[in-house]
Every structure is written in structure tokens, then in C-alpha cells.
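Working notes for the structure below.
A single protein chain has been omitted; all remaining protein chains appear in their positions.
Every chain is named by a letter (A and B) in the order it is written, and numbering of its residues begins at 1.
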Amino acid sequence: MTSAPVLDVRSLDTVLHTPDGRALHVLHDVSLTIAAGECLGVVGESGSGKSVLARTVLGVGSRTTRAVATGEIRLGGEDLLAATPARRAALLGTGIAMVHQDPMTSLNPVVRIADQVTESLTSRRRLSRRERLRTAAELLAAVDVPDPARRARAHPHELSGGLRQRVGIAAALAGEPALLLADEPTTALDVTVQRTVLDLLDHHRRSRGLATLLITHDIGLLYGRARRIAVMYGGRIVETGPTEAVTARPRHPYTAALLRSVPRVTGPLRRTLPAIPGSPPDLTRPTPGCPFAPRCDRATPVCGMTPPPTHIAAEGHTADCHHPLTAPEELEPAA
Amino acid sequence: MSTADSATETAVAPAAVAPAAARPARRRPPAGVLVAAAWLAVIALAALLLPLLPGFDPLHGDFAHPSAAPGPGHWLGTDAAGRDVLQRTVAGARASFTVAGLTILVGLLGGGALGLAAGWFRGPLDKAVGFATDLLMSVPSLILVMIAVSLRGPGLTVIGTLIGLFTVPHFTRVVRAVVLSLDERGFVQAARMIGTAPSRLLRREIVPHVAPVALTFAFTATTVAIVAEGSLSFLGFGLRPPEPSWGGIIAEGRTTLGSAPWISLAPAAVLCLTVLALNYLGEHLRPGGPAVPKEVRG
Partner (left out) sequence: MTPTARAALRHGGRAARAAAVLLLVTVGALALPHLMPGSPAVAALGPTATPAQLAAYESRLGLDRDVFAATWQWIADALHGDLGHSLSTGTAVTTELADRIPVTLELFLAAQLVALCLAVPVALLSAWRPGGTFDRIATAGTFGWLAVPGFALGLLLIWIAAVQLRILPATGWTPFTEDPAENLRHLVLPALTLGLTEAAVFTRTLRGQLLDTLDQPYIAAARSRGMGTTRLLLRRALRPSSLPLVTLVGIGIGTSLGGSVLVESLFAVPGVGSLAAGAITGRDFPVVQAVVVVSAVGVVAATFVVDLLYRTIDPRIAHEHR
């Protein structure tokens, strides 16, 4: 890594206190860094904690569920967890911006596109209607929305899903943030549109030097986009490393299982894609050992009792596992 | 997974990562339900049993003590004619509950039948029922009941039946919506396809889903009837005085509001508490727990 990272998360723990009095330990000792212009892919099933990670970094949680985060979240060197609420609010949209999951529901149906795209700006200072329309048209043009001046005046229902997600990206870029959090930005889109939206994100990441956290459950999306991958399970990063290393030679059994569940275009045709048996861990009942142990085919009694050690596969490629996959034949199980 | 906490009406999903928590088993009825039920039981028992006691005469005037303040002998005081306000309030409960019973009967039978028919047969019948509900809802209901009372003479039967009639459109809509939603969810179609007899379908699928709605309706209709009867009696279109009814007693006391406010305010308090208890029970006994009423676009 050449320059100081834009985002530097160290030993982040998050506990959610729900209105009915339960405490959910949703993030455990999460550490990661993203440099300017770099894309970090965060992969995991639903319930792995990847969305909470984004929301904790952003600092906007649920209105009724209190989130308590400890550790460090440094944005350009500034510790956000130590910052005042006013300072954190001031960073929303301008320091950190978010591209939301579903463009069908993340745009207000009764508010014109122009007013929503410029929200990061109007939250700070008044803009006249004319200024809003002009700025919005420029922002929309930058994300390749055709006929941007007309689209700025439109309401969300008049746009297709792909266009709406472009609007979502334009809204996120409006405040010229240093860090972009993209939470499953293409999950709700047609497969044909997914690629163009991801390419658009890549383009702006490169041209603006945006640090990008790309969250997905689909590890296949990250090839060629994310330089590094963090695999999350049960609120922990269980494996992290360069994309090629992690996908080609996964060390954690969970990563290997995730990779097996991705359809491949090349290679032998399998009749069925193997699913990972079992379901994500119950966060109300934390385990002392490895969270994946109950579902892991390599688990031994020790896995359920002691926290897994960090296995160093190579420079910058680590996996937290008692029994990491090491031999090449283990990486591709018998069909 | 989200968990909806129904008791606090907040029903907010925590984070997407929260695992499915075991929903708490059916909890004990909250204290409020017991209090509300106890209040209604007291009113109902008093209305049924007190008139059997010797010396119970809500029409008897104690001319020695007109407009007496509440105290021993007359717990809620006496009215301008020296009649016991407590006895009249108890007697008034009979009028209110009689009207409410008729309202529920008419509303349930009429609205239930129309709603079922409209939701089941759809098509022209549904359109006709929709038109009829539109018609009923565009008529000023209170004025119409007043006209009827003025033409046919005062009486609990006329009032109860007509108030019931005006609750029919609301009930029809709700029942129709339930039937349509069952259809949408495939229950009815699936049952039809495997050749289930309509009567069985009605018994096994429709009635169990309509019943909770009917229960909620019964509570609402009772409060509507009590308030409407009160309003009518208050306006002089209820029972023939001096026959006591809550609205009537309250109206009689309004002229002496300055000197003897209890004549109006005591029965008014009883009426409000009764409506409150009914609302509370209706809200908390409904399956799925209490919810904020959401106006459905008609």
C-alpha cells in the first residue's frame, strides 16, 4: 500500500440493543483498510454482518435499535467513533456516501429526482430550485443518464430500475465523498444491467480516486473489480486477502463453500450447485469457538470451544481457522 | 429476520442480521384488559340485576332532595326532579346495550352477507354491493335516523336497526377485503380446484378468517351504537323522556350545568369509560395484537 488509507477500521465491535431488550453482538473484532481508488469487496451471506459494517462506518443506524460500536473507524486519519454527533452528521454524504441496495425503494416516490440527487448539498446550504435542477442535470449526466435535464424533473416511477440506480449513484457522488459504501448495489437489478452499473462505479472509483467498499453476497461480481476481498461470517472477517489468492486458493472452509456455490461458466458442468447446509449463527447466543463450526465439514471438537487462530497463507492473505485448507486437492472437492 | 413486537406498536425490524428470535409465547392478558373487562362486567351486571332490587325506580322523584350533590343515599346525586342519577345511569345502560345488540345483529348479518357475496361471486354482484355501500355512505346517517324517529316515533328498535344499517357498508368492505385477500393468497382457488364443496370451504377457510374481523367489528359497532344512541337521545330523538338513556340524562342535566354539574358529568363519565373499555378490549383481543388504525382508501 503506497499511501495512507482513506478508511482504516481497527478492532471494530458493534452491539445492537433492540427495542425488546435483546443485545446482538453483530460485529467482532473487524479490521480492514481501503486506500484511495481501491475497492474492497466484502462477501458473506445475509446475516453475516456486512450491512451492519457499512451502517456502522456510515454512522446511521435504525431509529429504534441503538448500536454501540467500540474500536476505531478512521476516515482520513480522523477517528469517527470519537467524533461528535455533529461532526459525524457533517460527514454524511460529503465524507462518506452510500449507494443503497434497492433503487426501487431507496428513492422517495413523491420527490423529484433533482431534489433527491442534490440532498447531500441541500442538507448543508440552500439551493434555489433552478440551481438544484442544473446541478442535478450535471450529476445525472456524469452517470450517463440520457436526457439528464428532463430526468431531473421527473419522479422516480418514471425511470427504469437501471436508471434509478444511476440516480442513486449520482446522489452518492453529489457530495464528492472520499469513501463510497455500496451495499449490494446491483442485487435488485436485471443481470444485464448489473454489469453496466458496476462498470460505472468502477469508472468513478478510478477517475475520482474513491475508496470503495463493495458489499455483495455474490463473490463472482468481485473478479476484476475488487483488489482485495474480506469474507464475513457471523460478524467476523474470517478470511481476507487479494481477490485472486482468496478465490483461487481459499483457506477458510466457509470461503471454499461460498466459491462452490457460484456457478462457473468454464469447467465441468455440475448438475446442482452445492448449498451450504445449516443457517447463519444465532447472534443472541455467541459461541466461544469458531462461528462456522456447526456447519463446517472439517470441524473437530476444538472448533466449538476455542477461538480459531489466524492462519497466514501468504503476505496479506489470512484466514481464521483451526483447520485451514492447505493441500490443493482440498480446494476442489470431488464432484 | 425481523421480529415484530406487537405489544408496543412499534414493530420495527432491528438490523438485518438479527436472527429469528423465538416469538414469545402467547402472553398473559395485560392488566388493562382485565380492568376493562371488569368495568364492562360491572356495568352489565348492574344493568341486569339492580332493577330486580326493591326500591329501584329510576323514574321516582325524591322531591325533598332535588339536585342533591353526590353523597350517601344518592351516590351520584339526584337530578332536578330528585331522581337518583346512579339508578338512572344504570337504567340507561340497558338502553345503550339494547341498541348496541341490535346494531351488531344488523351489521353482522347484513354486512357479513353482503361482504361474503361480493367477495365470493365478484362481477356484477360485487359492483351492485359497491354501489349500495356508496349510496349508504353518502347519506347523512344521523339526520336519517332522526327523520325515522320523528316519523315512526321513538324506540330502541328503530334506533338500533338504523344504526346497524349504517354500519353495514363499513363491515361489508372489511369482509369483502378479507375474502378477496384469501382468494389472492390462493386458498379459495386451490380449494376449488381440488373440488372442495363451497360449504366446506366457507366453514374451513372463510369463516375462521372473517371471525376475527367480526370480533373487532362487534366492539367497534358497540361503541358506535352507544355514542350514536347517546347523540340521538341528547338531541331529543332517542327514548321518550323520562325513560332514561345515557344521552338523555346528560342532555337533561345541561341546563343545570352551573349548579348541579354531576347530573350531566356523572353519566358522561360512565359513558366515556364504557366506550374506552370497549375500545381497549377490541384493540387488545384482536388477533395480531393492537395496531394503529390505518384508514383504508375506499
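Following the convention adopted for this analysis, a contact is a pair of C-beta atoms (placed from the backbone, for glycine too) under 8 Å apart; a residue touches a chain by one contact, two chains touch by 3 or more.
This structure is a prediction, so every number in the text was calculated from the model and none was measured.
From the options A:Val26, A:Cys39 or A:Leu92, the residue with contact to the unseen chain in the full assembly is A:Leu92.
Although one chain is not drawn, the whole complex shows that of B:Gly92, B:Gly230 or B:Pro244 it is B:Gly230 that touches it. In the full complex, subunit A touches the hidden chain at residues 19, 58, 60, 63-64, 89-94, 97-98, 100-102, 105-111, 116, 119-120, 123-124, 155, 157-158, 168, 171-172, 174-175.
Against the chain not displayed here, subunit B makes contact via residues 8-13, 131, 134-135, 137-144, 146-148, 150-152, 223, 227, 230-231, 234-237, 247, 250-251, 254, 257-258, 261, 264-265, 268, 271-273, 275-276, 279-280, 283, 291-295, 297-298.
FYI, only the chains that are shown with their structure count from here on.
Our note on geometry: subunit A versus subunit B, Cα centroid distance of 52 Å, whole angstroms.
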